[in-house]
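Only one structure is covered here, and it is reproduced in the block below.
What follows is part of the complex, with its chains left where they were.
Each chain gets a letter, A and B, in the order it is written, and its residues are counted from 1.
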Amino acid sequence: MVTNKFTLRTENREGQTIVFVGGEFDLEVATQMRAAMEPLIELADRRLTLNLQDLKYIDSTGIGILISVVKARHARNAPFDVEHVPTHIRKLFDMTGITPFLAKAE
Amino acid sequence: MTKERNVSLTVPALPEYVDLVRLALYGIASKMKFSFEDIEDMKVAVSEACNNAVLHAYGGEDGKIEVQFLSEADELSITVRDFGRSFTLADNKESPSLHGKSIEEIQSGGLGLYLMQALMDRVEVQHEGGTKVVLTKKRMKSEETA
């Protein structure tokens, strides 16, 4: 039996911060996630990217946090995108309509 | 006579207990041979109902969430109940989804009931000494042998 514990890891690259979000991104970890994103949102001169390759679960709590990040980065005229979205997570993004706001120029 | 296939689970209305509801749902839906995709859909819908009970029902006071899983031949019904304050949804409320909105218009929040409706085949909300959400998903014929 394996549950999908939430994991969060940040990697700094040349001009870009990548946040790897894995496991279950739910109400239980919302506070932790908001706290981790807050300082990164302020770094307007760096590209901010969420890598979701290990994300197993998200619901409206997590999507709500993504929307806040989208808006905060937009207000700072700072780049934000999301990469490696698993298929069943992509479906939820499409359903809610958040997808175009997360687009990565590929 | 058909045997009763009712499972019920009661947890504290706290964020860290919602994953127990998902675990139970996973166990029951796998047993019924729902597809991976349907199970993922149901997980989200049921969590939305539980999150609402955690966030809105008890106003910070202690409370509990009662979840009933009713397995029938070709569908699973999940009832999520709380015993907190009730609510009425504004009829004239604009759609909570982000479709066709600008980045300035979009808002975080309000997506819970929208997602339940999008992910399940049937969603009923009743108010009787709290909130009762009944979520139903049909199992495709093809899933039976999956």
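Everything that follows uses one rule, which is that contacts are C-beta pairs under 8 Å (C-beta built on N, C-alpha and C of every residue); 3 or more make two chains touch, one makes a residue touch a chain.
These numbers come from a predicted model, not from an experiment.
Visitor: Would you mind giving the copy number of each chain kind in the full assembly?
Guide: A x2, B x2
Please note the rule applied: only the chains that are shown with their structure count from here on.
Visitor: List the residues on chain B that touch chain A in their complex, please.
Guide: On the chain B side, the touching residues are 15-16, 18-19, 22-23, 36-37, 40, 43-44, 47-48, 51, 54-55, 97-101, 103, 106-109, 111-112, 114-115, 118-119.
Visitor: Mind pulling up the chain A residues that touch chain B in the complex?
Guide: Chain A residues touching chain B: 3, 24, 26-28, 30, 57-61, 63-65, 67-68, 70-71, 74, 88, 92, 95-98, 101.
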